[in-house]
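Only one protein chain is missing; all other protein chains are in place.
Coming up: chain A.
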Amino acid sequence: MLKKLFKYDWKSVSLLLFILHGILLFYTLIGRIGISIAMSQSASHVITEDSAQVFGIVGMLYVLGFVLFIFAIMIATFVYLAARMQKSLFSDEGYLTHTLPVSPGKLLFSKILVFCTWSVLDILCVTLSILILVTYKDTLSWMVNDLKSLLDVLSGFTGIEEQTLMILTILDALVQFFAYYTTLLFFALCLGSLFKTHKVLGAIVSFFGINIGLSVIRTLLCFLIPGLNPFTTMVSSGTDGSVITQTSLGGNELALMGFSLAWDLVFAVLFFLGSRYILSKKLNLE
């Protein structure tokens, strides 16, 4: 059943998103071709000063458009997916969704999978676009060097502590993006459905309210639990016998990252269970 749910959930959102991301890639290719032409003309000195100015202005406008496009497509993908999921679960379409002989857990899981898959595609597409636009002979060597440095850290050449920290950082980023925020979104949609009116507004308020609330609690906990404090205080005695305290940033990065990872995982599970509970025990399609 999960496979079938995924198939239809995937179909319901993908057409528009494929078109949008296709447009981004097309726009990138146009830019790449334009830059290549400008570079070859510049190299062969056939370009006049006026043309160079025009190329410069057009190039600047293009880059501005490109940056805006990237931001817009990432936000649009998130908002469109959230809106589609809300519609599928809690609008008139919900009458069909919730009368399917499928458990609420599977309904949720299928939608979360579609959400995560499109998030991955979105990131890949944006990364590919940026790479297409910025990869040249000169820049390629920098990129390869940076990638080598990252691989060195990951394979432990720079020390076990740095390696662990990097792995935890990457894991936490993945868990936060694909598990924490995705399940928080679905939990917020479910909470929004419990509002008598303005269900969408309720979902938005729930999403930001929970996110801000938990961020504040997490920050406070980091400062209150000694092993997690991002600031390290050193106490030493001076030559004249006075006590010198020095506070510096850093020292607990590993513990902090481990805590962050555990926090995100625990809340992702709680958000999923909370959403499932609302769908199975508190559903009210009025």
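Here is the rule we use: contacts are C-beta pairs under 8 Å (C-beta built on N, C-alpha and C of every residue); 3 or more make two chains touch, one makes a residue touch a chain; residues count from 1.
One rule holds in what follows: contacts and distances are computed from a predicted model.
Enquirer: Just by its UniProt name, which of "ABC transporter ATP-binding protein", "NADH-quinone oxidoreductase subunit N", "Xanthine dehydrogenase family protein subunit M" or "tRNA threonylcarbamoyladenosine biosynthesis protein TsaE" is the chain not shown in this complex?
Expert: The record names the chain that does not appear here as "ABC transporter ATP-binding protein".
Enquirer: Check the options A:Asp92, A:Asp138 or A:Asp240 and report the residue that touches the missing chain.
Expert: A:Asp92
Enquirer: If the missing chain were put back, which residues of chain A would it touch?
Expert: Residue positions of chain A that touch the missing chain: 1, 4, 7-8, 11-12, 15, 88, 92-96, 98-103, 196, 281-286.
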